[in-house]
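Got a structure for you, questions after.
For this view, one protein chain was removed and the others were kept in their places.
Chains here go by letter, A and B, matching the order in which they are written, and residues are numbered from 1 within each.
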Amino acid sequence: MSPASQSARDLMRRDRAFDFSSQQRAWLQFKESMRRDRQFDFMVNVKDLELDISHGPILYIEDLNVSFDGFKAIDHLNFYVDAGELRCVIGPNGAGKTTMMDIITGKTRPDSGSVYFGQKIDLLRLSEPEIAEIGIGRKFQKPTVFEHHTVFENLELAMAGDKRVFPTLFARLSGEQRERIDEVLGIIGLGEQAQREAGALSHGQKQWLEIGMLLMQNPLLLLVDEPVAGMTHQEMDRTAELLLSLQGKHSVVVVEHDMDFVRSIARRVTVLHQGTVLAEGSMEQVQNDPRVVEVYLGE
Amino acid sequence: MGPLTPLRGDTGGQVMLAVVLLVAIAVPVLNLAVPDGNPWHVSTYTVTLLGKYLSYALLAVTVDLVWGYLGILSLGHGAFFALGGYAMGMYLMRQIGDRGVYGDPVLPDFMVFLNWKELPWFWHGFDMFWLAALMVVLLPGLLAFVFGWLAFRSRVTGVYLSIITQALTYALMLAFFRNEMGFGGNNGLTDFKDILGFNLQADSTRVALFLASALALAVGYIACRWIVTSRLGRVAVAIRDAEARTRFIGYRVDRVKLAIWTFSAMLAGVAGALYVPQVGIINPGEFAPLNSIELVVWVAVGGRATLYGAVVGAVLVNYGKTYFTGAFPEAWLFALGGLFVLVTLLLPRGIAGLFRLRLRRRTEAPAVREARA
Partner (left out) sequence: MRHLRQPSFRLPPAPVRTAVRTGITALLILAMAAIGGTAWAQAGVDAGLDHDSGQGLAPVGAASSPRLGAGQGAARAEDGAPTTRADGVTIDAVVQPTAAEAEGLPAQPPVEQRPAAAQKAPAPPVQTAPTQPPSLETALPQLAERSFKVKEQAAQDVAASGDPRAADLLEALLGGKLYYRTDDKRIVLARRSGDGYTLTDALSGEDLGSAGRRDAKKIIINNRMRSRLRGDIAALTLASPDASVRLSAAKRMIDTKDAANIQALKTQFVVEENPQVRDAIGLGLAIAGLRADTPEERLAAVNDLKGSLYPEARNALDKLIRTEPDQTVLAAAQAARADIERRLENNRRLETLFFGLSLGSVLVLAAIGLAITFGVMGVINMAHGELIMLGAYTTYLVQLAMPNAIDYSLFVAIPAAFLVSGLFGVAIERGVIRFLYGRPLETLLATFGISLILQQFVRTTISAQNVVVENPSWMSGSLALNPALSLTYNRLYIFIFALLVFVALLLVLKRTALGLQVRAVSQNRAMARAMGVRSARVDALTFGLGAGIAGVAGVALSQLTNVGPNMGRAYIIDSFMVVVFGGVGNLWGTLVGGLTLGVANKFMEPSTGAVLAKILVLVFIILFIQWRPRGLFPQRGRAAEQ
C-alpha cells in the first residue's frame, strides 16, 4: 500500500524535524502556515497565466523528490511530455506513478523539485481548482463520479466554464452546451443512461463517465490513471480508440498496468521504478531494455 | 422563471407550503374572528406556539441546507439562531424605554442594576428597527463567514468540523453568561413591551408575528429550494459526495461551502429574530450545545436533503416535546433519546424518506425522467 495520498505538509514537517533545531522548525511552520496556496485567492489570477509551449513540451518535471515516512516515493524524477503527445507510464506497484499525478494536480506537495505547465506556469504554486482551471484534467485510479447525480448532471458539472460561486448559482444550460453534453454522451456511449443516477452505473460505465467528465473539462493535458481497470475487452478497445482520438488536440498521460492495452495505444512509454525513470522510448525499445525486463516485464 | 419555479418537482414542498398557507389563513381567522367561547376558537397561546414552531421550522430548513446538501453537520447552528435573537432582543430592550423597573430612559434594567453609567457602544442604534433587522442577518452572517472562512480554507471537514461548531456555540454560551458582555448575563433580555409601537401582548400583534413567521418560512424555503435546484446546488451535493473530485474539476470548494454556509446562518438569524418576540425572552441557554444537537434531530426525523422534511420534523418533534413535557415530564428525555437512536437506526431517510420511496415507485416513469431533464 503506497502512502501516495499523504499530505506533503506533514511530510515536509517531519522530514525536516530531524535536522532542524526547534527554532528553525517553528520558523518553518510559520512559513508553512503562510504557504502560497493558502494565500488569498485573489492574489493569483489564474486567467492571466499564459501557457507557453513554444519549446515543445507541455509538462516539465525536474529533479522532483517526495518521501513518505522515509520511503522515497519520487526520487530525482525528470519527466517531460510534449504537447499533443499520448504517453503511457508503466511501472510496478509503488513506482511512484500515482504520486506523480498527485503532485501535478496539486494534491501532494513535493519536498523539492519543480513542475511546470508549459514554460511559465509553476504548478507548485497553484491549488487543485486552479490547476483544473488552467487546463489539466485527471481521472482517478478508482472511478469517482458524483453518485447522486445523473450522468447528464455529472457532465454538466464538469463542463468548462465560469466555476465561481455566483455565476454557478445563476448558470443556465445553453443550447450549445446541451449539444456538447449530448456529443460527449455519444462519445462515451452513455446516451441511454443520461438520466440514470451515476451511482447505478457499472464499474466500466463509471470509468467511461469519468473520461467523459474529463472531456467536458476540455483540458489541454489529461492525466488518466488506470482507465481500463475492470473493463471487458470490448470496452478496453473502445477506450483505446477514444484515447487515440484525443492525441494531437490534447496531451494525454496514461498510467496503466494492462500491458496489452498499453501496447495497443502507446507511441512512447516511460517506465518508472522506485520513483525515477528507468527507461523511456517506444514499446519495443522499452520491452527489450534488460533493466526493464529485470524489474518489471520479466516477472 | 417565476418565483415558484424552484418548487417544480418538489411534491413534498408543495404540500408542505400549501398546509402552511392554509394554517396561515385559518389560524388568524379562528383567533380574531371567532369569539372566545366557541369550540373553533384558537387561543392566542396556540397562535404563539404555532408561530414558535414555524420559526423552528425555518431554523431546521437552514440546517438541512448545509447538512443535507453540503454534508456539513453543524452542531452549532443554534448559535446563529441565538445571535439573530439577541439582535432582535436588543431592539426590543431599547423599545422599553423608561417603562423598565428602574425607569431609566436609555439604559435597560440590567445595566442600571449593574450600575453602568452609559450604553455600551454596541448597543447604540438598536433603537432603530431597520438597523436591528439588518443586524439580525449581518451578525450571524459575519460570524459564519469568519468561522467558515477559517474552517473551509483549512479543509476541516466531517466530524472535526461538527465538533468545532459545537465548541463555537459552547464558547458563545459561556461568553454570554458573563455579565461583562453587556447582554444581560444569565437572565438574558426579557420584559419586552412592544415592537414597532405595537403591544407585544396584544392578540393582533401575536397573530401578525405568527403570519410573519409563516411568510419567512415560505420565502426562506423557496430561497433554499432555489439554491439546491441551481447548478450551485448540484455542486454542493457533489462536494457532499466527493469533495476532492469536485475540486479537481475546477470548483473552489471552500468558497461554495462558505457561501451556502453563510446564507444558512443568516436565515437562521432571521428565525431567531422571529422567535424572540413570540416567546418574550432570549438568554444564553439558547446557545447550549444541546439545543443545536436537538435541532439536528428535527432534520433527521423529517428526513435530510429534502428541505420540507426538516419542516415536518421540526413541527412534529416540537409538538411531541410540548406534549410530553406537559403530560409526562419525566419521559421527555427518554422519548427524545429514543428518537435519536431509532431514527438513525431504522429511518435514516426520515419521514420524508418513507414518503419519497412510495412516491418514486409510483411516478418513476420514463415521462417523468424526460421532464426532469
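Here is the rule we go by: contacts are C-beta pairs under 8 Å (C-beta built on N, C-alpha and C of every residue); 3 or more make two chains touch, one makes a residue touch a chain.
Just so it is clear, the structure is predicted and the values come from calculations on it, not from any experiment.
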Among B:I164, B:A223 or B:V279, which residue is in touch with the absent chain?
B:I164
Hey, which of B:L49, B:V156 or B:V279 is the one touching the hidden chain?
B:V156
Just checking the interface: what residues of chain B touch the absent partner chain?
73, 147, 150-151, 153-156, 158-160, 162-164, 166-168, 170-171, 174-175, 177-178, 289-290, 293, 296-297, 300, 330, 333-334, 336-341, 343-345, 348
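By our rule, only the chains that are shown with their structure count from here on.
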Could you please specify the touching residues of chain A with respect to chain B in the complex?
38, 41, 105, 107, 127-129, 132-133, 137-138, 140, 144-150, 152-153, 156-158, 160, 163-166, 168-171, 194-195, 213, 217
Interface residues, chain B side, partner chain A - complex:
153, 227, 230-232, 234-235, 237-238, 241-242, 244-253, 255-256, 259, 369-370, 372-373
